[in-house]
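For this view, one protein chain was removed and the others were kept in their places.
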Amino acid sequence: MTADLSVTIGAITLKAPIMPASGTFGLGYGRVFDLNRLGALVPKTITLSPREGHPPPRLTEEAGGLMNAIGIPSVGVEAAIHDVFSRYKAFEPPLVVSISGDTVEEFGALTARLDGVADALEVNLSCPNLEAGGQAFALDPDATERAVAACRRATRLPLWCKLAPHAGRPQEVAKAAEAAGGDALILANTLLAYAVDEAGAPRLANRTGGLSGRPVKPVALRLVDEAARAVAIPLIGCGGVFTLRDVLDYFCAGASAVAVGTATFHRATTMVGLIDALDHHCTTKGVAVADLVARRPS
Amino acid sequence: MTADLSVTIGAITLKAPIMPASGTFGLGYGRVFDLNRLGALVPKTITLSPREGHPPPRLTEEAGGLMNAIGIPSVGVEAAIHDVFSRYKAFEPPLVVSISGDTVEEFGALTARLDGVADALEVNLSCPNLEAGGQAFALDPDATERAVAACRRATRLPLWCKLAPHAGRPQEVAKAAEAAGGDALILANTLLAYAVDEAGAPRLANRTGGLSGRPVKPVALRLVDEAARAVAIPLIGCGGVFTLRDVLDYFCAGASAVAVGTATFHRATTMVGLIDALDHHCTTKGVAVADLVARRPS
Amino acid sequence: MDHGTVFAGTVSVQTAAHADGLVLLELEAPPQFQTAKAGQFVMLASERADMPLLPRPFSILSVGTTLSLGFAVVGEGTRVLAKAQAGDDLYLMGPLGTVYAPDARPVLIVADASHFGTPLGLARALAGEATVVFVTRPSDQRPCPYDDAVTAAHQDAAALALFAETGASVETVALDGLKACLEGQAPGTVCAGASDPVMAVLQQVAEAKGWPGEVSLQAPMACAVGACEVCIRPTRDGRWLKVCEGPVVPLQTPRFQP
Partner (left out) sequence: MDHGTVFAGTVSVQTAAHADGLVLLELEAPPQFQTAKAGQFVMLASERADMPLLPRPFSILSVGTTLSLGFAVVGEGTRVLAKAQAGDDLYLMGPLGTVYAPDARPVLIVADASHFGTPLGLARALAGEATVVFVTRPSDQRPCPYDDAVTAAHQDAAALALFAETGASVETVALDGLKACLEGQAPGTVCAGASDPVMAVLQQVAEAKGWPGEVSLQAPMACAVGACEVCIRPTRDGRWLKVCEGPVVPLQTPRFQP
């Protein structure tokens, strides 16, 4: 490594602008590549209490991407702290814990419990808000504002708010997350989708699922572009990052870093491959990654 | 042709459940295949007054699909009636005219002018509502209801309401269109997206554009599935129809017919190829197309 | 952490042989595979543009100078992988997963063509010191959606031949004769890998007889390293297990659909 690949996301400096997307990463990848090279470590979203998630089938290949309905199975925050996050402490990159709640109150309680455990929290706002008929928090500016505010009251940790790509008014949602004290936005989660098998039955046990991978990149890139003009906080691009070109596209649209999910399933070493490619790109051009980031977030 | 491929969409019977998606079709295709085989003829969306559309580049290939920002160039309704629609009268399939307005009033005026000209109207609700800060009508149930109601007051023609795939509450929008007098829903228009070139500049002159083709099929299929459980009127699937499998998937999800856009650019004879394949499928199985349609719309 | 114990990258195909809907590949074996054992698996993908997004899991049949894999063509991924020819590069990730560890002899291996890889790996490792009960399918089944000429009888025969080559003594039986056939055996350990209906019968007999045993499971996978929770299968006590954290698990743990 010769180039300076570091970027800052609010109060946190990442040694490289590449990190895993929540739900697609675990320490098991440590047997395949050096986890210490990543910008951050992001385990799967956890909830306050244990929950099962959806029955299988949980995944299908659609439209050149993936569709998943895992359903956030979770051991609950206590078990996660003792059995899972403790093992992340052996690694250098910041631990970004992704959290999800059924209610605003749950978001607040989870955050309070994780204060002092994580280096930052990823607030997964794409989960159903049980107080609003199951509509995802991130589809509505008010629900987003309330959930993020509850987290903000419970911690001084950086809050990275992960939004949904099918929000009708994404700029309003982005502004609500910022106004409530969000320190960064992750754009975006999966796109709600449906697939049937030859017999006409849903391919996923949960009926609908979230589309990820190449098909969602143009949509996530649009969200980054729109948010870049709506808020001042840093943005993390997420959706269909496979190649160096994808990373650079997100930088140009206004992101300071990217998260990689589906591409890691495709080729396990995608993230370190991207870091190498970025290093080579920066070295060849004689620039630092921070110079490639088109937008200077405050 | 041996099987019965006909389907009914409200008061209209289509000889086959395959029709073009607005904006991707014109009589020029009559030099390539027999237009009389199609279920309906759907010219490009028109507006009340002439307008230019967006400057080029207007199209780019992204994520295995297309992204376009044509911007609804239009000769205006008067010229369209005299110079364009008159030539459609030489063909057998019903003429479905797609209309778009900047305001609720414009929708009403356009509809009134087309009464007696078209066999049905496709109400393109994905266009910006200038009375609501430019947010597309179809992103909001109220705006949808007002626009469709204005059309309903102006005509007894069937109104096919074309919705947007990134509505946060698609079932509410679908219900609003039905409540206001919509006779069918077309699900859906393109997904708002963004793409940049190697230099980081937008690939489309309009900056953002609409994603179509294979990447949007799982999303449009989800909208059909959701609408099938929210409204009683017939549904027309639109998004990424390339193969017989895609057509059957839309039938299983609840659609009575499909519209084909991007696939016609890929292979000009896609629509007649699908009609042949459907004919073969029905003949082999000894069924009519109406038997394949999983849902019985009222 | 022991990063680097799992290889992920491209390797070249040394030989590719096709017969009756089965494909046998000998691949360049990266150093990480020198200590790989029967039961373990790899994720494999073609670099062709028509390969689906996800690599597919396949059992390690044996490792010598080359890494030996074998698969049945059953869907889009295996259809594209079957195009591999000597000299092509394939994406390979592995070795992954747990191993069979039969600790009492004689070893009874129960297998079928739908799931022949893991048990074949064990049969090869035991170099003949095992009895294989191979469950055949109705001979007119068409297991390969892309090639109607391939019957279950063809594929069964091809898989059987591979077991026979290991020197094991092989008995064949149809599903409806399986119970009786098993009840005539007296294994020290049972090691199985077969479709659910076969496993349901075996589980019942083994439980009744008190035979210890292990089974290798299958499920669609994405990460193959325990991260995504895609590859889950139900257990008899109402939990879920991740197949990639197996695939070899105690015989009585999983719940099978009869």
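Order as written gives the chain letters A, B and C; numbering starts at 1 within each chain.
The rule we apply is simple: a residue touches a chain if its C-beta (ideal position, glycine included) is under 8 Å from a C-beta of that chain, and two chains touch if they have at least 3 such contacts.
In this text, all values refer to a predicted model and were calculated from it rather than measured experimentally.
Asks: Please provide the labels of all shown chains that the missing chain touches.
Replies: Those shown chains that the absent chain touches are B, C.
Asks: I'm checking contacts with the chain that's been left out. Which of B:P17, B:G39 or B:G65 qualifies?
Replies: Looking across B:P17, B:G39 or B:G65, the contact with the absent chain belongs to B:G65.
Asks: Have a look at B:G26, B:G76 or B:P128 and name the one touching the chain we're not showing.
Replies: In the full complex, the listed residue that touches the missing chain is B:G26.
Asks: State which residues belonging to chain C touch the missing partner chain.
Replies: 48-50
Asks: Contacts of chain B with the missing chain: which residues?
Replies: Counting over the whole complex, chain B touches the hidden chain at residues 23-35, 44, 52-53, 56-59, 61, 64-66, 68, 70, 73, 90-91, 213, 262, 264-269.
Basically, only the chains that are shown with their structure count from here on.
Asks: Which word fits the touch map of the chains here: line, ring, star, complete or other?
Replies: line
Asks: Using C-alpha centroids, which chain lies at the maximum separation from chain C?
Replies: In terms of C-alpha centroids, the chain at the greatest distance from chain C is B.
Asks: Could you tell me the distance, in whole angstrom, between the mean C-alpha positions of chain A and chain C?
Replies: 35
Asks: State, to the nearest whole Å, the distance from the C-alpha centre of chain A to the C-alpha centre of chain B.
Replies: Centres of chain A and chain B (C-alpha means) sit 34 Å apart.
Asks: Among the residues of chain A, which are close enough to touch at least two other chains?
Replies: 64-65
Asks: Where does chain C touch two or more other chains at once, residue-wise?
Replies: Nothing qualifies.
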